[in-house]
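Removed from the display is one protein chain of the complex; every other protein chain stays in position.
Per-chain numbering from 1; labels A, B and C assigned in written order.
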Amino acid sequence: MSDMNQQMTAKYKNNFLKEIEEQAEMGDWVKMCMQCGVCSGSCPTNFHSGWDHPPQELFMLIRAGKRDEVLNSNSMWNCVSCYNCYVRCPRKIPITHIMHGIAEYAYRIGRAPKSQPTLHLSQTFWNNATKTGRVNEVKLTQTLYFKDGIASGIKKAMAMQDVALGLVKAKRLNPLEAVGISHKCKDIKGIHAMLDKARELEAKRKGRTA
Amino acid sequence: MTSVVATNQTILVVGGGIAGMTAALEAAETGKQVVLVEKNPYLGGRTVQLYRYFPKMCHPTCGLEINLRRLKANPRIQVLTMAEVTGISGGKGNYSVNVKLAPRFVNENCTACGECNKVATTEVADAFNYNLGKVKAAYLPSSMAYPQRYVIDPSVIGTAEASAIKAACKYGAVDLDMKEETVTLNAGAIVWATGWQPYDAKNIQPYRYGEFPNVITNVEFERLADPHGPTGGKILRPSDGKEAKNVAFIQCAGSRDENHLRHCSRFCCMASLKQTRYVQEAFGDAGKSTIYYIDIRAIDRFEDFYQEVKANPNVSFVKSKVARISEDKNGDPRLWGVNTEGYVRYSEPHDLVVLAVGMEPSVKGVNIPAEVMSDSSGFLMADPVNAGIFGAGCATNALDVNRAVQSATAAALRAVQVVNKVARAEA
Amino acid sequence: MAEMKTAAYICKGCELGARLDTATLVKTATKDGKMNLVREHDFLCSTDGVAMIRNDIDNEGVTHIAICACSRRAKTEAFNFTTVAMSRGNLREGVIWIRPDTDAARETTQEMAEDYVRMACAEVKAMQVPAGNQNTGTSKTLLVVGGGMSGMTAALEASKTGYKVVLIEKTGSLGGMAGKLWKRIPNREPFKAPMDSGVADLAAQIDADANIKVYLNAVIAKTAGAPGRFKVDIAVESGPTVTEDIGAIIQATGFTPYDMNKLPNLGGGQANVVDQLGLEAMAKAANGGPIKRADGKEVKSVVFVQCAGQRDATKEHLEYCSGHCCATSVKQAMYFKDANPDVDTVVLYTDLRMPGNNEDFYRAAQNKGVIFSKGEVSNVSASGNGCTVKFKDLILNEETSADADLVVLATGMVPTTGPDLDQLNEANRAAEGGDEGAKEQVIQMMSKSVLNLDYRQGPDVPQFKHGFNDSHFICFPYETRRTAIYAAGPVRRPMDIAQATEDATGAAMKAIQAMENAGLGKAAHPRSGDLSFPTARLEGCTQCKRCTVECPFGAIDEDERRFPLFNESRCRRCGTCMGACPVRVISFENYSVNTVGAQIKAVDIPDEFSEKPRVLILACENDAYPALDMAGMNHNEYDPFVRVIPVRCLGSVNTIWITDALNSGYDGVMLMGCKHGEQYQCHFVKGSELGRYRMSKIYDTLKGMNLEEERLMDLEVAITDIDTLPKKINDYAARIVEMGMSPFKGL
Partner (left out) sequence: MAKKEYAFYPGCSSQKGASASNYLVSVNSMNKILDVKMTEIPDWNCCGASISYAESGELPRLAMNARNFALSEQYLPGQDIVATCAACWLGSRESKERLEHNNVLLADTNTALKEAGLNLKVIPEVRHMVEVLIEDLGYAELARHVKKPLDGMKIAGYVGCQTNRPFGISGESYENPMYLDKLIETVGAEATKYDQKVTCCGGALAFSEPDKAQAQIKDIIEAAYDSGAEMLVTPCPLCQANTEVYQGQINKKYGTKFQMPVLYYSQLMTLAYGGSAKDAGLDGQVIRARKMEEFAAK
């Protein structure tokens, strides 16, 4: 993995573009962007709080060989998977997936911003879901709130208390799940074996160490 | 029954727009027999629906007048209006063509005196003005209309109004019993000049054309700016008739877009640059235009025009494909997007939005023989093997008027080559 | 030719009968018009009415007819009598449709109608049926100048149409610029990869074509004569000069790339910086393999700089865009990528201009990994074993740079036209004044001439914007100011091969048409088919040269006795010469100082106490007259005291008409012509400008007559002024009333 980070990239050369094509999900579409900007204008989060680099700019940065600026950026992590950019792109570029792909790659090679909340959520969600095959919402929430240690966890929990309580009252948040009485798949073993294999194959395909 | 004199040395020109008229005239003025078929009741096609031409800001009817004079003076051209080609058989040097003639309900006796119009009461959509206005059911499409002959809308046929219209004509020009007919004619070569149609803006969902009244297309804007258009040349927005002093032009509305038209329609950049002049003309410095674009394609000497417009402080350019349009409570369309030159977010209200819709070749629904090839956008391509049918003008490519005429002149020669060959063979 | 028998026909249709006292009109035609035969008809354009006229012509020997009905623009199919002289009295659009149907208006409306009847009668009596050009050339051989893509295409297309062609090329081989290309931009599906230029194939077809005679290493020494009868001297390097009989000419002399040495800041002239043509040479040498630099190093990275010395607002370099360069750079980037996908190719552009399906070509290049960046290049400098390109990345909004083994400058097209005629004339004048430097300049300029036309007005075709030989008309791209001489390809306008091919084919069409019509003595566009042509009574000529100087089409030379020498088949029948002639010796059979003068005189001028002024309107038939016509169709009323006479062009207006009119008691004269100046709309190019220039001279005459300047009004009219024109007329009429009647009435 480390070798990935030793990569030297020159300005306006293809090597970083190639790296993204090989490593990031759907990365081979980046070169097709014609900088119209419809994606940037379609992003809802973009209009509430700007990104460092909206998608089209991110693509230009990749073509300009600005590896650090791209991989260290928090931009991809702002994606809410609303698919507005995806359906409006005049080049039919799967922008949503590329955002995810670049984020995933940055994370894999240890470039994701420290304590990126959405990254943390992604990790937590996936681990939570794959542990038993199904999501345990209480544990999910707990893990999320306590990710920065008890103190802030309690603060967040307090902040979210009314929310949680409302759900509990509505029987839509089952405290029992906290103690493990929850939905789970029968063949958890099979699922884990399957996932290990999948991870191994993907790593091989992308020339990474799983 | 309409009679048409045609032989296998006749050139059939399909489409009476500027490309078709040009092809017909050039061939006829070189001594060839020509039949010119047009589906509208008048000649001139889309150019006569334009207010001005770029880059000279001159008027399309000026050139049309010359072409009509050439036509009137030339006995070699037979014109069939309200006519559509429904089938072609045979081959290069000897085609047999079926032409369907829709009834005009007015014959050549018509003197264009207008008495029929006076008694007509029903109003029908004014196609000449892209249905932005209405005309009486007995109408002359425009002052420049040729043939200079009224048309009666089929919707009134069989009504008392129709009888009144007939009675109003002292010259027996109104013939309510006219029926659709199909004539079959012979031709040695065919020039296909059916032109283009504006891309249907309804398909471009984020721009809400058809839902937001103040989002219109570039071809409609031409009619708004034309003193002889539905608003008498006043640039008023549809929702409330308010003067549209702050106008947004959205380029590539449908063009350069794999969800719509894959090709670049070429003329739209210049058209919008031209239309900013309309805004300036109407409101002086109070008129503001903003062009939202990906690339400004002001090719060759058109660049001069672009530079002039660019120098106008009342026109601004934003390098951005507008993401979506919303509507403010006062009816203002609001444009959302990002200026990609340095990542600047905008959410900008305008009085009126003009979508620079692109060009779609009008070759749909017509039975052109298989030997005619077309490209991925539907434009006709020259077929080196069977060429006896030649595309001309915007049926062959996204072209501006000047290039369409150029293309039509070339097509005329290709057709002349075929009939000359026939003549030599028969000599 | 049978003796003249005149007839007038008064139509009562379209309310004419109801609105006008046609019986009186009949008397007017008989008494004042002195017509031999006068008939009324209820519906003159009907089969019956037309048959009546036809019968008079066939059986009554009628040779001159005045149709007093609707406008000359209406019912042309019905009133189509080509064997007789015909005038049209416009009683409908010109009278009843522009007047209110009220008792108050009836008298003046009737007077208007009577005048138009008189005018129609007077005009037709002064007309003759054109006999056709006496001096027609019969050569049907096309000369093509230039053996590049455009020239070869024109030659082959003309040959395919059945015409003989003489093709001359100044170099030793056919192909021109296209011949220097490794590959061309694709012009058909799939628009994804560069394709063969097809030059070799065209050249082979030409060699095999018996209809085409090729002169290599040849230039034109002299072009004399006129359409249908050009005599062209061809100077062949190391050989005798040959003379060919030519019917029409296509100038396809192409372009040269803008000299990159004028762009030092972009590295022009440096090592490892080439222009697009330079890169084509490298690609040809590489022959599909890796592209190598002059120093033999394989190119591993290349930057394309678009608009190099083009679209230059400072006007220091080319102001225009050459259209093809974006697609050409895309194509050239593909040369690299196709040979070796690992080569870094960057295209720096400000607007990527790839119209039509070139958009696919652009996509294909991106797909091959070509990097496109919207960037403004400020500097290219040598660095290490290559170049550094400094530019502003407009998307990332920062000054930056890129290193490359090679930089390609997309410089523009400079047309290979001859000397600019205006500059040449200036130099000539100075030279005649004895200026030695000017003489040198003239020689130097003449050496650049392409056609060496033996024309009074200069050796080449007048140039349009930026030195291209283009037409100024959007509707008529093949409009030319030298009849039967057409420019094709990049010499006419910047264009790529696909367009040049199309353009050359169109030019061939026009040239062939011009040869055919020259043979029949017919005019070329815009008065296509007109058989009339100007003749001069030389005994009256004062050799003032105005006609030879002013003719917008260089149709008139001077013979050895310095009299005007008309070359009818060069003539476009605008009548500018007729308008220019101070002694009025030039005329057309059906359009002359008399045909118009007689109409002016025919108008009845009421005395000064009648409070009925008369205003003469001379309206250009191309735009102003149709505008007035449509004003009528829309029933836009205007003043009853005006009398409108259509003219072929303001350039044909002879000052005598104005002075005669004012002398005979008209109270004012309005001239209505097309826009002139840089954005001119005049269909005869300079006609309206010259006409106006002449009129400006009349003002002195007016002073001499103690008349106010406003008695003459010059109005620029567009065909769309349907609603505004009546108002302008009324305002002028009102102004005349303020001024009071002309003192010249009844003198």
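FYI, a contact is a pair of C-beta atoms (placed from the backbone, for glycine too) under 8 Å apart; a residue touches a chain by one contact, two chains touch by 3 or more.
The shown structure was predicted, so the numbers you read here are calculated from the model rather than taken from an experiment.
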Check: Where does the absent chain touch, in terms of which shown chains it meets?
Finding: A, B
Next item on the list: Determine which one of B:2, B:89, B:131 or B:205 touches the chain that has been left out.
Entry: B:205
Check: Just one of A:10, A:82 or A:158 touches the chain that is missing; which is it?
Finding: A:82
Next item on the list: Pick out the residues on chain A that sit against the missing chain.
Entry: 25, 44-45, 48-49, 78, 80-84, 86-87, 96, 100-101, 103-104, 107-108, 112, 117-123, 125-127, 129-130, 133-135, 137, 144, 159, 162-163, 166-167, 169-174, 176-177, 183, 185-187, 190-191, 193-199, 201-202, 205
Item checked: Missing-chain contacts mapped onto chain B -> 205-206, 208, 211, 324, 326-327
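Going forward, only the chains that are shown with their structure count from here on.
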Checklist line | Chain contact graph, described as a line, ring, star, complete graph or other shape | finding: complete
Next item on the list: Identify the chain whose mean C-alpha position lies nearest to the mean of all protein C-alpha atoms shown.
Entry: B
Checklist line | Most remote chain, CA-based centroid, reference being chain C | finding: A
Next item on the list: Weigh B-C against A-C on C-beta contact pairs and write down the one with more.
Entry: B-C
Next item on the list: Starting from the mean Cα coordinates of chain A and chain B, work out the distance between those two points in Å.
Entry: 50
Check: Hey, how far is the Cα centre of chain B from the one of chain C, in Å?
Finding: 24
Note to self: At least two partner chains per residue is the criterion; list those residues in chain C.
What the structure shows: 374, 395-396
Next item on the list: Find every residue in chain A that makes contact with two or more other chains and list them.
Entry: 34-35, 56-57, 91
Margin query: List the residues on chain A that touch chain B in their complex, please.
Written below: 34-42, 46-47, 50, 53-54, 56-57, 84, 88, 90-92
Item checked: Of chain C, residues touching chain A in the complex -> 301, 303, 342, 344, 346, 362-363, 366-367, 369, 371-374, 393, 395-396, 400-403
Next item on the list: Flag every residue of chain B that touches chain C in the complex, lowest number first.
Entry: 18, 25-26, 29-31, 53, 56-67, 69-70, 72-74, 108-109, 111-114, 140, 143-144, 148, 170-171, 227-228, 256, 262-266, 295-304, 307, 319, 340-343, 375-377, 379, 381, 397-398, 401-403, 405-410, 412-414, 416-417, 420, 424
